[in-house]
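Every protein chain of the complex appears in place save one, which is left out.
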Amino acid sequence: MARVDFAGVAFAVLALLTLGSAAIVAFARNVMHSAVALLGTLCGVAGLYVLLSADFLAAAQVLVYVGGTLILFLFAAMLTARIEHAETSNEPLATGRKAAAFVTILLAFALVTIALDTIWPLEEKTVALPSTAKLGHALLGAYVLPFELASLVLLMAMVGALVIARRAVKAGPTE
Amino acid sequence: MKPTLDHYLVVSAILFALGLFTVITRKNAVGILLGVELILNAAALDFVAFDHFVAESRGPAGQVFVLFIIAFAASEAAVALAIVLQVYRSHRSIAVDDLTQLRN
Partner (left out) sequence: MPDFHGPIQHVTLAGSLWLIVIFPLAAALVCAWAALARGRSREKMRDAVAVLSMGAMGLAFATSAYHAWALSTLPDDERFLLQHVWRMVRLGQLDASFDLALDTLSSTMTLVVTGIGLPIFVFAATSMRDGTTPASYARFFAWLNAFVFAMLVLVLADNFVLLFFGWEGVGLCSWGLIGFVWTDAAKATAGRKVFVVNRIGDAGFVLGVALFYWGFGGAWADGDYVPDLNARFSSVEVRASSGDADGDEAPAAKPAPTAPADRDDEDEDRAAPIPPSNGDGFLTLTSYPGAAVFMDDARAPMKIAGGDLVRAPFVRMPIKGGFHSFRIHPGSGLDDFLVTHVAFGGGREIALVAFGPTVTFREARDQLAARDAHGHMTFRDALLAKRGFGAVGLVTIASLLLFIGAAGKSAQFPLHVWLPDALAGPTPVSALIHAATMVTAGVYLIARLGFFFALSPAAGTAIAIVGVSTALFAAIAGLYQYDLKRVLAYSTISQLGLMVLAVGVGGYATGVFHLVTHACFKACLFLSAGALIHALHQSRAEGASHDEKHAQDVRRMGGLGRVLPRTARAYAVGCLAMTAAPIPGLAGFWSKDDILVRVFTARNIVIPGAILGGVALVVAAMTSFYMWRTYYLAFDGEPRTPLRGVQPPEGGIPHALAVLAGLSVIVGVLLGASTKLIGRGGDSLLEEWLAPSLRGAEAPFASGGALVEWAVIATTYACAAGGWLLARSRYAGRKAGDEWQARERRSPLFAASTHGFWIDAIYTHTFVALTLRVRDFAAEFDRYVIDSVVNATGVLTRAFAWVVGRVDDDVVDGAVRALSKGTLRAGERIRAAQTGRVQSYVYVIVLGILALAFLQYWLR
């Protein structure tokens, strides 16, 4: 009896989930459907992170991306959903979908070929260690500067988003 | 079959392609941003895959990078969507076809 390659199956399932959801994101007519399908993509990617022994990242992905960014998207989609042709979101551009598909496939082809052809300096990782501690050490060690700066950027983004999304205030003594 | 680096790279490539397709063909601004998310995720997946399979010389560089990607993607989404909201308020439309004031 063949031993079931758990990793392979898991990979296949997760890959399928990811790519399938991505396809829905790409081809769905309704932007709400796209937004929801993104959830699948994000989760699939999280799963793949686990397979790649990036457990903290998987958790962060789910927490931040799904829990934050996706919700944000859903809000935005809903808030801007009262447009007539919001659902028809695959209008052709100047050169049309076919050209876009062609270019995209070409790009995918290029990437795949490059990836497969390149001889990566592989090293077998034997044990899937919990990565949290390693990450923590890295963040406060070698990468402390980006870490701090990232907090700054997040602050800026927050303030910026607030400022941008504010309703236009009429100049006046009232309020 | 044990997934090797190549597999992950292929997956991320296809994910990237799909995200690109979304960016190119979507008319809805939010939809375009969804595509951007896909692209970001594909890149992040690449990073993690490399971190796992390729010899690391500087610690968990890939994973750190992905952490930052996640953070910045979130902030970028916030700002972008704030802009979209504002555009929607002023133009009553977020179809990029209509937002061509940069033309010519």
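We just call them A and B in the order they show up, numbering each chain from 1.
By definition in this document, contacts are C-beta pairs under 8 Å (C-beta built on N, C-alpha and C of every residue); 3 or more make two chains touch, one makes a residue touch a chain.
Since we're looking at a predicted model, the values are computed, not measured.
With respect to the full assembly, the chain omitted from this view is in touch with A, B. Residue in contact with the omitted chain (choice from B:Val11, B:Ile24, B:Ala49 or B:Ile69): B:Ile24. Here one chain is not drawn; of A:Leu106, A:Leu129, A:Leu149 or A:Val163, the residue touching it is A:Leu106. The residue from A:Leu16, A:Leu63, A:Met78 or A:Ile114 that touches the chain not shown here is A:Ile114.
For subunit A, the residues touching the absent chain in the complete assembly are 93-95, 100, 103-104, 106-107, 110, 113-114, 117.
Contacts to the hidden chain, counted on subunit B, fall at residues 20, 23-26, 32, 96-97, 99-104.
By definition in this document, only the chains that are shown with their structure count from here on.
Separation between the centroids of subunit A and subunit B, computed from CA atoms only, is 6 Å.
Interface residues of subunit A, counted against subunit B in their complex, comprise 5, 7-8, 11, 15, 18-19, 22-23, 25-26, 31, 34-35, 38, 41-42, 45, 48-49, 51-54, 56-57, 60-61, 64-65, 68-69, 72-73, 75-77, 79-80, 83, 85-86, 88-93, 97, 100-101, 103-105, 107-108, 111-112, 115-116, 120-123, 125, 131, 134-135, 137-139, 141-143, 146, 150, 153-154, 156-158, 160-162, 164-165, 167-168.
Contacts from subunit B toward subunit A in the complex involve residues 1-3, 5-11, 13-22, 24-31, 33-35, 37-38, 41, 44-45, 48-56, 58-61, 63-64, 66-68, 70-79, 81-86, 88-89, 92-95, 97.
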